Structure formats: C-alpha cells, structure tokens
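A single protein chain has been omitted from the complex, and every remaining protein chain is retained in its original position.
Labels run A, B and C following the written order; every chain starts at residue 1.
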Amino acid sequence: MEAVEGRKKVPMLSFLIRRLLQTIPTVLAVVLLVFVLFSVVPGSIVSSMSDDADPQVELRLKKQLGLDDPVHVRFGAYIAKLATGDFGTSFRTREPVTAMLAKRAWPTLQLIFAAMAFSVVLGVPLGFIAALRPGGLVDSAAMIVAVTGLSIAKFWLGLVIMYVFALKLGWLPSFGYGDGGLKYLLLPALTLGVSPMALFARTTRAAVLEIMTADFVRTARSKGMSETRVVKWHVMRNALVIILTTVGLQFGGLMGQAVVVEKLFSWPGIGSLLVDSVLQRDIPAVQGSILVVVLAFLAINLLVDLLYGVIDPRIRYA
Amino acid sequence: MTGAPLIEVEDLRIDLDDGERRVAAAEGISFRIDRGETFGLVGESGCGKSITALALIGLLRPPLSIGAGMIRFDGREIQHLSAAAQRDLRGNRIAMIFQEPMTALNPVSPVGRQIAEMFVLHKGNSWREAHQLAVEALASVRVPAPERRVNDYPHQLSGGMRQRVMIAIALACGPDLLIADEPTTALDVTVQAEIIELMRNLCAERGTAILMISHDLGLVANVCRRVAVMYAGRIVEERGSADIFRTPSHPYTQGLVDSLPRLGSRAALGRSRLKEIAGVVPAITNFPDGCRFNPRCAHATDICRSVAPTADLLEAGGLVRCHHHA
Amino acid sequence: MKLRANLVIGGTLFALAVLVGVLAPWLAHTDPVLDANLMNAEEPPSWTWWFGTDDQGRDIYSRVVYGARVSLTVGIVSQLINSVIGVALGLSAGYWGGWWDDVVNALTNVMLAIPSLIFALAIMAVLGPGLTSLLIALGLTNWSFTCRIARASALSLRNQGYVQAATVLGYGDLRIMMTQLLPNMLGPIVVIGTLGMGSAVLSEAALSFLGLGVRPPFPSWGSMLSDARDQITTAPWLSVFPGLAIFLTVLGLNLLGDGLRDILDPHSRSRRT
Partner (left out) sequence: MMFRMTAIVAGMALALAGSAEAQTPRKGGTIRMTAPYGSSFTSLDIHTTQRAQDEIYAKALHRSLYTWDSAEGKPVPELAKEVVVSGGGLVHTFKLRDDAYFHDGRKMTADDIIWTFNRIMDGTKAYPGARYVRIIEGAAAVEKGQAKEISGLKKIDDFTLEMKLTEKVDPGFYFFTALTSIYPADEGAKDSFIQHPIGLGPFKFVEHVPGSRIVLERWDKFYKPGKPYADKVIVSIMGEAAARDVAFRNKEIDTSVLGPAQYVAYQADPNLKGTIVEVAEVFTRYMGMNPAFKPFADKRVRQAINYAIDSDLIISKLVKDKAYRATSWLPLTSPAYDKTMKPYPYDPAKAKQLLSEAGYPQGFEFEWTTSQNESWGLPIVSAVIPMLDKVGIKVKVKQVETAVLAEVVRTGDYQAFIYSQQSGPDPLAALKCFHSSTPQPACNYMNFRNPDFDKILDEAGQADDSAKRTQLLQKANAFLYEEAPVWFFNYNKAVMAVQPWLHGIQKNPTELTHQNTEELWVDDTSPAK
C-alpha cells in the first residue's frame, strides 16, 4: 500500500530549547572575538577617564579593574560576570554597562522595528505589483526605484530626507527622541527603511515571478481562478516563506545601518552608544553593545524560524 | 459519431513568440470528442500535445498563444471568450489533471482546502460547506480516513494519494471534459493502474469525457476509444484504438506500434520504448519542409521532402496525413 | 531584452569607473593632494574647475577622478578578500566535511550573527583609520554568504560522477577542488562578489561618516561626501559630485550583479545575496 508519512509534532518548547543551546557557542565565540579584538586596542584605558591622573593612581586603577591580569584570566572573569547578566562597568561613565544598555535598547528596537515595518509594508506589495506585470511600466518604475534605493549612501539620504521633510515641508521634527512619540520616529525609520524596502521589493518580485511559474499555480489557474485569487490563495503564502528569510537576515543589516542613522538623527539607541564608546575606547561598553546586538539578532532569527513553522507546514521542528 | 460533439477543434494553430520571431508550435490541429467519450493524444515530448491541451482549457501563457483556428465547446466557440467567461468553464466544465502530483499541489495549503476552492469558486458554497464537500470528494477518490486527510498538506501524502487528490479536485464540479496530461507517468508502476482505473470509473459514472495525453500509445489505446497521434506539431493519424494497433497507416504510428513490447510485459518497461525509431524529433524552430517526418522515414520520396501531406480520410474510418499511406 | 539592459548599463558604468581610476593621472587636471591653493577655495563649477573646488582650493574633478582609485580599491580588494576566504572555507568544508565542516559552520554562524558594518566598525576602531585597515575590516566581515554558497555547491558536486572519477584517477584534493569544483560554482560567487563590491563602496562611505574611513589626504568618494555634509547648502558641489560617483558606481555594480545573475545563476532569482 501507499506509504504515509506520519505527522510528528515535536513540541515547540523542546525545539526552542535546542535552538537556544545551539546559539551558546556562537555567543561565546562572539564574546571571545570582541574581547580579543579589544585587548590589543591602542590608547590606555585610564586615559579615557582622566587627563592627568597621578601615575600611582593610574596603576592602582588598572589593578582595580583587573587590567594587569593576563588576557585569559580577564576573559574568564568577564564570562563569569556575563553569566550573571553583568556586562561590567563602563570606563567612561562608570555606570554598569547593563544599565546603560537597558536604557538604549528600547529606542533602537523602536527604530529597527519601525523601519522594518515600513520597508515590509511598502516593499512587499511593491514587489507583488511589479511581478504581476513583469516588464510593464509599474514593474520598471518599481525596480528602478528599488535599485536606486540600494545604491545611495545612507547618511546622505538621511540628510536629504531631513532637509525635505523637516525643513522644507515642516511636517516632522528633524532630530532627537523627544518624548518618544511617533513623530520623532518617522524620519529616522524612513531613512533606515529605504534600502530594505528596495531589497524586499526586489526579493518579492523575484519570488513571485518564480512561484508564478510553479506547477501548482497552473493547477490553480486550471481551476478557473482569477489571477488575483491565484496570487492571494496560492502565491502569497509561498512567497512569504522566501520573504521571511530575507526579513530575518535583513535585521542584521538594519542593526548595522542603525549606527549611522542614530548618529545622524541624534537617536538615543545602542548604535550611537556603540559609536561613542568605540571612539572613546570604552571597551566594556563596546563589548556590551556588540553583544546585545548579536543577541537581539539571534533572538529575532529564532523568532523567524518559529514563524516559518506557522507559514510553511513542510517545516516541522524535528 | 452521433449527436453534437462535446468539443470540436478545427484547424488550431499555436504560436510561439520568442520576441524576435513567431513560429507555429502546432498547426492544423482538428479533432472532436463526443460527450462521455474517451479520446487519446499520443506523441513524443515536444510534439505539441500538451500545449494543445492547454489551449483547450485556456491556459496558454506567453510566449505561447492561439494563432488561428477554432475551439467549439458544447456548441460555443470558446477561444475568444472573455477571461471571466473562460474562467467559468475552466475547472467547472473542463478540468485538468497534471503529470507531476508532487508539484501540482500547493505545498503550503491543506489538500482539503485545495479541493474546497472548487466549490467556493464555481458552486458558490461557503468555506464551511466546501470543506464538508471536500471530505466527500476525498472519500469518492477512495482516500482512507478522509476527515483526517483533508487537513493534511501535500508533503504528508504519497504520490498516489496526491494524484487522487488531483482527481478529486478535477472532478469536484462534475465537469463535462477531463483533460489528463500524463496522469500516471510520475507514479510507481503498481500505483499507475489503480489511478487509471479510478479515473476511468469515476468518469464513466458521471458521463465525463476524457482527453488523455501520453507518450504511451499502449496505455492510451487501452483507456481510450479513439486515438490521435501527433508528430512535430501536427496530428499525423487519428483512428479507433483497436484499428490503430491492427493497421497503423502512418509510418510514425507504425514505428510506435512496433516499438511496443509484446502484450503482457508492457507495464514492466520504462519510457525508452520510442527510441527505436531512428533519428530525432526536429526542433520547433527547424521543422523540415514537406512531411515533417521525412528525415526519419524509411519510405520517404521526393514529394515527402517538398509537399506537406493533407489529412486523408481512411476508408475504415479515421484520418491520416501521409503521401504514401496504405 | 531587459536582462541585457541590466548588463549593458551596469557593465558600462562599472567599466567607466574602473577606467577613470586607471587613467586618473591622465584625466586629472591637478594633483588631488598637493595642488591645494587656498586662494581658489570653494569655487563653484566652471570651465576652469569642472566640478568646482573644495574648501582647500583643490580641484574636485581631479579628486573625484583619483577618488575612483581609492573607492574602487576598497570595493574590489575587500570583496576579493571576502570571496577568497568564503570560497576557501566553504569549498573545503563542503568537500572534506567532518570536523572541519563543523568548524567552518560555526565560524559562519558567528560572522552571520554580527552585523558586518558593526564588526567592521570594531575592527577599524582597533586598527585605526586608513586604507589598509579599511581593506582588512571590510574584507574580513562579509564572506559568510559566499562561504555558504560555496559549501552548498561543493556538497552537491562532490558526489557527481566526474568528481569521483577524478578521485579514482588519484588527483589530489586541492587539484580536485580547484579544477573540478571551483569552476562549477563560479557563477553565483561572481554574482555575490559583484553585489558585494557595491556594498563595500557604500560601507566605506558609512565608515567615513562615522569618522573611521580612509586616511586622507588621499581622497575617497566616501570621505569626500562625508566631509562635505556640513556644506550641503553653502557649497553643494562639494557633495554632489562624489555623491554621484558613489551612486553611479554602486548602481552599476547592482545592475551588473542582477544581469550576471540572470545569466550565470538563473535558478536562484529569489536567493538573497
């Protein structure tokens, strides 16, 4: 008789746990990488604290911070503290890095998710529309816009957006976080969202075009379905699987670009903290910021993996 | 051949437009199928049989299009109908089963839903009703435990099961014509017979005509009452199934019959049986002048190389397109 | 038809940029660094100064022309480093498998987890600004996709008949990888490389903006654009021309990449690079 594959439903929880365990080596490697990288950084650490500290004070300070210990001892100590959620103390502000990061996390999340929402909401439909009449006017226009969006230097685009929407049109505030309200979020999110939007439009178009040639689309048409229904009932969900992959990966790119956008718009996120800390040799803060970005990225991709299961039944958490 | 035919194709030409020039991928196609009749279209891949089927159901997509000719369905010309009117026929009165059940079903949609769509589209049922009808449809194609299976996704079913689902979809609205394009080619040999049997029985029960498309003359002759053989975009011979085996008139048909294994061992062999005709099928863009079979034909004469043969009526019934037919 | 337009426009733009870079000494009117004359500072574009002059009186046209050298060096060399690393790791991992594959996989996961611009920023901070640092920073941080593709192709190719035949003939691993596997995966790698060059040029601009770019006085488009941002209203030509140079070059590379993909890698239209 015909073999029938059983339906194995591994509980999502165990999948989650396994995936979390899998990320531990990655996280450790990132910590090690950043740690080693910055153990060779030029410029003494104490000089980031005070201009002309007494040499004795400097020595005492180094000892206090454990900077005289060999690298592996320092690394061990750092990991041990990390495990308790302690990212160390900032050289620059003398605050716990954990507290600094906590204050910066929300604005960055806001910015990244707003940019992501904007780029998905605009880019995906644009790609769909373009794909419905490949080679047509809409398609050509959309793809020109998309490839343009991918080819512009981000900070430059941000400046232009700032000039146009804040100064010339006067619609929105040009900078800052204000009271955290939406109007402050729009311009930075727009700036950040343009290139992923372009990317999503292109990916979606390519995905839809590819799926439109699939056999099951022909089947759907043979059922007497209109093109709109074909797209809605059969193409959309399949395209989403591909788009979702791009979205997950693009979060990483967004976090990188957020550094530029946050600096330009005086947005108080992890990115501007990172740049500040890098320029001022505040190593604990640099390590903390990078680590948080990496953790966030891994978490988001875990979420994306879970979403796959919702969208694509072929994926079972086995 | 009594009564008005269900579908009548007259002098159909299908064009291939690759942007620079336009060539006829198939031309001069004429045949008719009566209500409840089984009709086969046989030929090597690339001979134009599948695009002919797609033309009937209105699924030709660029670069392919209908260049000339007429398709009359149930007394109505359908080749120039509006897209919406064509959609009303499609699935509802003309249905189609495809070769590859693995890819012909949407991988991210439960099979039940894919059946239910038919009822929602053509019968105006609600999704809830359609779902119930889908269970019944699954049962009718003898899928075990249909209440559970409706919620399965295609990857959870075996090849044979999937093709049963395809049949359920195709027959859901009780169409007048079922086009089956190589319905069993991708399946295990043991499953093939079951599927053919199922399809034939269901169609017979409902009075649905079948247009079966295959490279396998034996299979088609077994299922269908009449058979047309296509070569290089043209129908070269059309006969009753029994006749075509006994007295093949076209040299190509002859070759096909000769290449068939003896009765009884037919099912055991793969698809390499057509190889025994010497030479290769010409490319669409490079059809030879005269009779298109002439480069491979043992009986070819000068006229075969210059003048395209017309379709001649045979005394015993049927048509053949050969200067030297018996 | 459209496919060719991509290729032709993209190829032309990129070739033009390369040509300008190569011919810089002949195309430029003045030395981009030494011919500064503060008496000529901030002249708008004219017949004498085609693109105007900057605040130090240097000819922007000549600087943009020479800037092509720096920016394209950054784009091409850093991407070359990425491609070599990616292919070497991916190919060997896919071919040999085993523990080495695990190691490469883990490494790739780490690289994927750190956004490349942030990683490049960290490396630049450690190495200090400058062209060499930039090449290292951008060359070490963007190879994970190349690696994945190379690994996947190697995995699927190593069981092919002709590869196994080569093994039977006693070819060495290196020889098999170089002669049997590499040529068969070159298509997608070239496509990723082309698009990667474009993003490297943009990353250079971004790092310049963050204060960690190429070390002047030698001009790069990114540093010129970044330095000109305060004068966007008073002396727009300072930013327009390097900005245009970046835009056209990256646009060219993107179009070229698309075009190449259609030809070399037709099955992966939707694969992200």
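Simple rule for what comes next: contacts are C-beta pairs under 8 Å (C-beta built on N, C-alpha and C of every residue); 3 or more make two chains touch, one makes a residue touch a chain.
Treat the numbers as computed from the prediction; the structure is a model and nothing was measured.
*Asks:* Where does the absent chain make contact, in terms of the chains shown?
*Replies:* For the complete complex, the undisplayed chain touches A, C.
*Asks:* Using the definition of touch stated at the top, determine which of A:Ala77, A:Leu167, A:Leu182 or A:Val310 touches the missing chain.
*Replies:* A:Leu167
*Asks:* Could you please point out the chain C residues that touch the chain left off the display?
*Replies:* Touching the missing chain: residues 33-39, 41, 55-57, 125, 128-130, 211, 215-217, 227, 229-235.
*Asks:* Please identify, in ascending order, the residues of chain A that touch the omitted chain?
*Replies:* 42-44, 46-58, 60-61, 64, 92-95, 100, 103-104, 107, 159, 162-163, 166-167, 170, 173-177, 180, 262-269, 272-273, 275-276, 279-281
One rule holds for everything that comes next: only the chains that are shown with their structure count from here on.
*Asks:* Among the chain pairs here, which one is joined by the most contacts?
*Replies:* Chains joined by the most C-beta contact pairs: A-C.
*Asks:* Can you give the whole-Å distance between the Cα centres of chain A and chain C?
*Replies:* 22
*Asks:* For chain B, jot down the residues that touch at least 2 other chains.
*Replies:* Not one residue in chain B touches at least two other chains.
*Asks:* Touching at least two other chains at once: which residues of chain A meet that condition?
*Replies:* In chain A, nothing touches at least two other chains.
*Asks:* Which stretch or stretches of chain A touch chain B in the complex?
*Replies:* Per the touch definition, chain A meets chain B at residues 2-5, 7, 214-216, 218-226, 229, 233-234, 237-238, 241, 311-314.
*Asks:* What residues on chain A touch chain C, complex-wise?
*Replies:* Going through chain A, the ones touching chain C are 25-27, 29-30, 33-34, 37-38, 40-42, 135, 147-148, 150-156, 159, 163, 199, 203, 206-207, 209-210, 242, 245-246, 249, 252-253, 255-257, 259-260, 263-264, 274-275, 278-279, 281, 286, 290, 293-294, 297-298.
*Asks:* In the complex of these two chains, what residues of chain B are touching chain A?
*Replies:* Contacts found on chain B: 57, 59, 83-84, 86-92, 95-96, 98, 100, 103-110, 117-118, 121-122, 152-153, 155-161, 166, 169, 191.
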